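What follows is a single structure, written as structure tokens, with notes after it.
With one protein chain withheld, the remaining protein chains of the complex are depicted in position.
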Amino acid sequence: MLIEEKFTVKAPREKVWAFLMNPKSLAPCVPGCEKVKAIDEKNFLVTVKMKIAFISLAFNMKVEITEMSPPVHLETSATGEESSMTSNIKAKNVIDLTSLSDRETEVSYRSEVSLFGKLGTMGQSVVKGKAKQVGKEFAEAVRKRLESKA
Amino acid sequence: MSRDFELLEPKTVKEACAMLSKHRDQAKVIAGGLSLLLFMREGLFKPRFLVSLMKIKGLDYIKHDAKKGLRIGALATHRSIENSKVVKAKYPVLAETFHRVGSMRIRNVGTIGGNLCHADPRLDPPPTLLALDAKVKVVGPKGTRSIRLEDFLTNYYETVIRPNEILTEVSVPSQPPRTGGAYVRFSTKTNDDTPAVELAAVVTLDPKKEVLADVRIGLGALAPTAVRAKKAEAFLKGKRPEEDVLKEAGMIASQEVEPIGDLRGSEEYKKEMVGVMLKRGIQAAFEKAKA
Partner (left out) sequence: MKRKIVLNVNNDNYEVEVEPGRLLADVIREDIGLTGTKKGCEIGVCGACTVLLDGKAVSSCLMLAVHAVGKKITTIEGLMKNGELDPLQKAFVDYGAFQCGFCTPGVLMASKAMLNENPHATEHEIREGLNGNLCRCTGYAKMIDAIKSVAGR
């Protein structure tokens, strides 16, 4: 499934890039993100929890930075397993930062997500719908943190 | 499937609420169990306690009077509502809608209360119930709440019900004269598959002219919950259901939802189908109202 979103942040592009590239600042913005461990410069282990009503999901992911052109373009590849071991997830993510002005940046991301396993019972559309909501929360969190600092 | 749970079988709603209060997030209510067991079998949900409502008597009624309207007990099965004489006579669109739920086997076991509390936006009853201004009665240790269905459904599988509350009744007000309804279930695959678009249209005609005095449209499978197409409703009010009017109403309604592109249709396709189904639904409801 494809998840595509755009949002604007009132901060210069370099600042947004630095923010997104730093696991310590990025992780708290991702709803449900509990652990980020850097294995090396390009590889990270991430645990993300997601709740869909009474269903609690915990994804243990390996994220690899596959392409990087600071401060404009970032590509990552993530694979993971849901902790109950009934589902797997694969995602290819592309993030682009566009300067709208010297104080405003547009962040656009595009994720190609594949879900395998039991989560299919709920239907891809439910997971996608929830992912969109999570995306909105992410955007809000990034804006809040970056704009208050600026 | 997880076998590590205890099945509690209260005999009254009060007892059930007390059990839920005691066990909080470790407990979940089970009625017919169709939706819940599906999740449990897939390992997506592992409760420690299930509070079964199946031993509680007297919650499966279907009553009607002119003043209070229709009142359905939460444990009434879809089949009993589909077949109910009074529902067929007074709220035929509701009988039609319940007829479309799943298969006979599902309708024989699934309950209206379970359906609404499960809150999957792709279920059939909510759009019609929304278009009929339904309310739900929710009982907890602190008392009873009456909640409009619109306010009850909040997100995928989420409602405003508290962990120690039980939905006990669904009520639908009496409808004014010259009111007709239609339920449209558009599936791009098989007849009984999850639909791409669900649309319920309930219209009331002006007493003298063939003009839409009141319009209520419920939409399902197009947003995190079933929703009312309020802007389209406002647009249609006071107008005749002519081609160009319905076309514009369809466009307005399609902007009121955010369908997810999936195997049953892309986002654009579903939005376009909202317009097509709105036209069909309003026209059918209009004919019923005239009769």
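Brief remarks follow.
Think of it as A and B in the order they're written, each chain with its own count starting at 1.
Criterion: a contact is a pair of C-beta atoms (placed from the backbone, for glycine too) under 8 Å apart; a residue touches a chain by one contact, two chains touch by 3 or more.
On a predicted model such as this, the values are computed, not experimentally measured, just so you know.
Put simply, the hidden chain is in touch with B once you look at the whole complex. Residue B:106 is the one among B:86, B:106, B:147 or B:213 that touches the chain missing from this view. Set against the missing chain, the residues B:11, B:24, B:41 or B:189 yield one that touches it, B:41. Touch with the chain that is not drawn comes from one residue among B:23, B:79 or B:118, which is B:79. For chain B, the list of residues touching the undisplayed chain reads 1-7, 30, 33-34, 37-38, 40-41, 50, 52, 54, 79, 102-106, 108-109, 191-192.
Keep this in mind: only the chains that are shown with their structure count from here on.
If you average the CA atoms of chain A and of chain B, the two centres end up 34 Å from each other.
If you check the complex, the residues on chain A that touch chain B are 1-2, 52-55, 57, 84-86, 118-119, 121-126, 128-130, 132-133. Interface of chain B with chain A (complex): residues 28, 38-39, 42-45, 119-120, 122, 155-158, 194, 224, 258, 260-263.
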